[in-house]
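A single protein chain has been omitted from the complex, and every remaining protein chain is retained in its original position.
Entry: chain A
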Amino acid sequence: MIRTLAVLLVFQLAGETVARAAALSIPGPVLGLAGLFVLFMIRPDIADRMRETCSGLLAHLSLLFVPAGVGVTAHLSTFGADGPALAAALIGSTVLAILAGVGAFLALARLTGAAEEPDDG
């Protein structure tokens, strides 16, 4: 577990360093994700050894957003009179973006023959 955490932190740190040094708009952890993915492609055995801790961490991804979420309630008053309009924009736009994404994905999957994957739900 400690080794896995160390590997994750090393890749995050490397990602942050590259993002800062190259002034990229991509967040450091996303670059770290890409770097670790490349390592997994070269050494799949490392992926297997990190599986338990990584899966445990991802299973509780929801927990990690809680502190930021509590911050939202402290700032709700900043919406002021725009509150209802912003709420409508958030809900409407999130629904439309999901529908657009799903629709485009399914249409292109059908065109490229990547559709009909067995459902292993």
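Simple rule for what comes next: contacts are C-beta pairs under 8 Å (C-beta built on N, C-alpha and C of every residue); 3 or more make two chains touch, one makes a residue touch a chain; residues count from 1.
What we mean here is this: contacts and distances are computed from a predicted model.
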item	value
Name of the absent chain as recorded in UniProt (options "Inner membrane protein YohK", "Dipeptide/oligopeptide/nickel ABC transporter ATP-binding protein", "PadR family transcriptional regulator" or "Branched-chain amino acid transport protein (AzlD)")	"Inner membrane protein YohK"
Of A:2, A:21 or A:58, the one touching the omitted chain in the full complex	A:58
Contacts of chain A with the absent chain, listed as residue ranges	5, 8-9, 11-12, 15, 25-30, 32-37, 39-41, 44, 47, 50-51, 53-55, 57-76, 78-79, 82, 84-109, 111-112, 114-115, 117, 119-121
